[in-house]
Each structure stands twice: as structure tokens, then as C-alpha cells.
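Structure below; questions to follow.
A protein chain is absent from this complex, but the other protein chains hold their places.
Labels run A and B following the written order; every chain starts at residue 1.
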Amino acid sequence: MSQEKTWKEIPWGGLILDAGNAQEYHTGEWRTERPVHIMENCKHCMYCWICCPDTAIIVKDKKMVGVDFDFCKGCGICEKVCPFDAIKMVIEGEEGD
Amino acid sequence: MANLKQLTEREERLTGGHRLCAGCGASIIVRQILLATDYPVVVSCATGCLEVSTTIYPYTAWKNPFIHNAFENSAATISGAEAMFKAKKRKGEIPADQKVKFIAFGGDGGTYDIGIQSLSGALERGHDFMYVCYNNEAYMNTGIQRSSATPKGAATTTSPAGRAIPGKKQYPKDLTEVIAGHHLPYLCQVSPGYYMDLLKKVEKAMEIDGPKFMNAFSPCPRGWRHASNASIDIAKLAVDCCFWPIYEIENDKYELTGQSKLIATGKKEKVPVSDYLRSQGRFKHLFAPGNEDVLKGIQEEVDRRWEKLVKLSGY
Partner (left out) sequence: MAKSMALTGNFAAAYATKQINPHVVAAYPITPQTTMMEKFSEYYANGEVDTELICVESEHSAMSACVGAAAAGGRVITSTAANGLALMFEIVYIAASNRLPIVMCVMNRALSAPINIHGDHSDSMGCRDSGWIQIYNENAQEVYDTMFMATRIGEHKDVRLPVMVNLDGFITSHKIEKVDTLEDDEVRKFIGEYQPVYPLLDIENPVTYGPLDLTDYYFEHKRQQVEAMKKALPVIKKVSSEYSNLCGRDYGIMEKYHLDDADCAIVTMSSTAGTTKYVVDKLRAEGKKVGLLKVRLFRPFPAEEIREALAGIKNIAVLDRSESFGAFGGPLFSEVRNAMYDTDERPNIVDYVFGLGGRDINAVQIEGVYKRLMDAKDKMPGDVNYLGVRGD
């Protein structure tokens, strides 16, 4: 969370000049469930990636490598759309990867 | 059309850190649209869930230029930006071959209702832009109040399922048909559940000059009362039961696409609407005794509109 600034310190007109700075706000704290990626089953079809509402599926070199837990809200869509049982939702705070 | 793996190499222009609900259809739609094209894009957005949740000062989740003006004027606002782009080219201030695409977003509130005038005006004037409606079928941001896009029988906070009246009284407005009357070069209906169809349509639209319209089905876990993980399934089911057909109209020629085309040509079964209605809490009361007529009416109306669309598509 950013520290509150004075009217002299912020750009005028309500303009936000730092495009994409929402990434400083970690919505991952909202989670009550978290997705666990089961790499052995993953076929890297990218269905989880294209359906994630929060840009939280990490893809490197065209491979699904994990979840960005700073932003994952635990909605569970990735588990639902995965055709290969490569994602499993668990209660946050319980089983890890 | 690039395949999904190729798309993963594109820059994500809607970042994480926005505060839309877990499982929100709108953010899925916006992500899919912005990934489907690699043109630079200037976005305007009407007041509503999308705008409010992605730009809470001092944060913005948009990595492209973005303007929010008011509730009813996303189309008018983008038409000003598009005109400025044209004017600057005419004055030689920017290169004549520079490509920038203009996209206006609005919810069903800002598109079907309060925004319909400015949308119609901008389309009629022929500005080179695409308007995308993320239709979550109510004024969600202000507390799930009914809009003209709300389906018949749906419980909203201004059309609650009460003892005397079981939810919204009217069938939803068919805005896509209204917009078809503007005889645009391109307009379509999409669902994020059938994302390849959506991505293809965006890519196609971006290559067409002039005004374009895309009506995107946007499930809302909070307003529709379904689990946050069900959004994509419901977005598919709406197409499968022909409640939300996916199709395109290019220069007045109707074409059903994807799953809707498969259903029209008999290659896929049409699912009963009640399966779709059962998936969401906002329709729960319709399954109580006494509302059988409402259910029947909903199926009949879906069938009626579907048959008309099938005929227009030449099947």
C-alpha cells in the first residue's frame, strides 16, 4: 500500500502515470484456496492461462511453470478448465506444492 | 491466428492487482481481447465494475493508455480520441502509417441503457473503433440492479424474486440486433468460454476499418450467485443452450460461429435452458412450484430468437 501523499506531490488531474502499478497491490491476500500445479500431468495447453482473470498463471518459454501468488485470488477457474487434472485447489495454509 | 502458446509471448496489458471479484468474467474478457491483438491500443471505459476496480487511485492495472470519463459516454469519449488521432495525422504531427487501435469498453449498464445514445452516435458517425460490451446482465457495480440486459425471471436488487413478482418481468433487450441496424462493417457476439472464437473475432475485427461492436457474455459470481470457479463453464453453457449464441455479422451477412454453428448444423445437441438457469442462484426461485409458466416462457423465447438467427444465417 502506498503512503498517502500531499496535493503537491501527486500529478494533477488524478492522472496515474505509472502504468500497471496495480501490481504493487497484492490481491493474493484475498485467497482462501490456492491452486497447486501438478507438473507431471501438465500438457501446457494454456487453457488456464487464457482463462485466468488475474494474470496469475506464469508462462515461461511457452510452458506453464506456476502461479503468481501475489495476485491469485483462488477463484478456482484454472482447476475447472484444465482438461488434464494438472491443477488442484487446496485450502490456503494447508498442503503446499 | 496465433495459437495460445504464441500468444503467451505477448505483453499482458491488464496486470494482476486489480480488484475485480475472484472469477469475474469481465477481466477474463479484457485479458483475452488485449492478448488477441498486438496493435497498440487506446482504451476508454465506462463507469462500472471494470473501470472502478482496475483504476483505484493511485493504482492502475492498465499498461496501455486509458481514459475513464463518465458512465454513459465511453463511445463518445473514444470517438474524440480517434478524431484527434486522425487530425494529428492530417496535420503531419504523427506519421501517416502509425497504427493505433481504439477500443471502448462498457458494461451492459453503460451500453444497453444509459450509454446507448452515445454508442449509436459514435457508430453512425463511422469512427474507426471497436466497442466491447461486457454484459454481466445487471448494474453490478452499484449493487446488482436490473438493466435492460437482465434476463427474464432473474432476481436483481431492483427486480427481486418476491411473493407477488418472480424476478425481472421483461425478456432481455437484444442489443446486438439493435446495433445490426447500424449496418456496421463488423459486429459479433462472443463468450469467454469459447475463447478461440473470441480471440479469432478480435483479430479479425482489428483488421477491419470503421466502427465495430462486440457483445461479450460476462458471468458474475457475485450477482448471478454462482461459485467463482464456474464462470467459464457458465459462459459455455449459455452458448450451448442458445441463450447467448455466438455469431458475427459482416456487412449485413449473418454467420453463426463455433459452438452455435455446430448446434445449428445439427453436429452438437442444444441443451435445455433450464440446465443453464439451474446453474445460478439468481434463477433459483423459478424452480419453485408456481413458476412453471415463467420457465416455459423463457425456453420459448430463447427458441424463437434462436430460430430467427438460424434462418438469418442461412441454415
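Rule of thumb we're sticking to: a residue touches a chain if its C-beta (ideal position, glycine included) is under 8 Å from a C-beta of that chain, and two chains touch if they have at least 3 such contacts.
Just so it is clear, the model here is predicted, and its values are computed rather than measured.
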{"item": "Touch criterion as defined above, residue of B:37, B:55, B:136 or B:159 at the omitted chain", "value": "B:55"}
{"item": "Footprint left on chain A by the chain that the document does not show", "value": "4-7, 10-17, 19"}
{"item": "Where the unshown chain meets chain B, residue by residue", "value": "40, 42, 44, 51-52, 55-58, 60, 62-70, 72-73, 76-88, 90-91, 93-94, 100, 117-118, 120-122, 124-125"}
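Everything below uses one rule, namely that only the chains that are shown with their structure count from here on.
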{"item": "Touching residues (chain side chain A, partner chain B) in the complex", "value": "2, 5, 10, 14, 16, 18-27, 30, 44-47, 49-56, 59, 62, 68, 70-71, 73-77, 79-81, 89"}
{"item": "Touch list for chain B against partner chain A, complex", "value": "4-9, 12, 14-25, 27-28, 31-32, 35, 54-55, 57-64, 192, 195, 199, 221, 227-233"}
